[in-house]
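Heads up, one of the protein chains got dropped from this complex, but the rest are sitting where they should.
And now, chain A:
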Amino acid sequence: MSGCSKRCKLGFVKFAQTVFKLITGTLSKDKIEDELEMTMVCHRPEGLEQLEAQTNFTKRELQVLYRGFKNECPSGAVNEETFKQIYAQFFPHGDASTYAHYLFNAFDTTQTGSVKFEDFVTALSTLLRGTVHEKLRWTFNLYDINKDGYINKEEMMDIVKAIYDMMGKYTYPVLKEDTPRQHVDVFFQKMDKNKDGIVTLDEFLESCQEDDNIMRSLQLFQNVM
């Protein structure tokens, strides 16, 4: 029973302290301030020269990118919530949160839960200035939700469903239940060369490079910056 008596003693001491505090008028603690989390995790990116060397951007472009990034996130890192909110602004009619979640995981290569400026700029460099190979590899990485090196039908369904979710409810024609599934089936027919139910990176690269439309559209956002 020693544990019990210890607890009793503790309780008694606490009670005595409370009574004492009541008498001397120092009872109220600043509860609100406990909740004010002063966690300002400030992250600073590497130097401009280093980033210029690592990515395909010029100094000026990096400056522009950083200014925009810092304006949105003064702390230097974006977390998933902010990402989802940003996407919700761009696609106000649908629910962009699922897709934003997958996209965030694709950006956050080190799986730390926050995207720093370096991650941001590296991914952008791949997407905008990278070779076709790099772009396709990035896209493969986006689709591969569990990062196991293969895309299976469930992962594709999740991605496609997330994309359709972004459109929202009010579309013409009405989005049918199995439209995403059909979409995925068509995709798998094209991509899965050996029909084993999963798409590997090589199959993906091969199939995409055979398709002119895809190749052409990869160059689409060339001059986004």
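As a convention for this text, a residue touches a chain if its C-beta (ideal position, glycine included) is under 8 Å from a C-beta of that chain, and two chains touch if they have at least 3 such contacts; residues count from 1.
Just so we're on the same page, contacts and distances are computed from a predicted model.
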Pick from "Vacuolar ATPase assembly protein VMA22", "AP3M1 protein", "Histidine--tRNA ligase, cytoplasmic" or "Potassium voltage-gated channel subfamily D member 3" the UniProt protein name of the chain that isn't shown here.
"Potassium voltage-gated channel subfamily D member 3"
Contacts of chain A with the absent chain, listed as residue ranges:
21-28, 30, 32-33, 35-36, 38, 40, 42, 44-45, 47-48, 60, 62-63, 66-67, 70-71, 74-75, 90-93, 163-164, 166-175, 179, 183, 186-187, 190, 211, 213-214, 216-217, 219-222
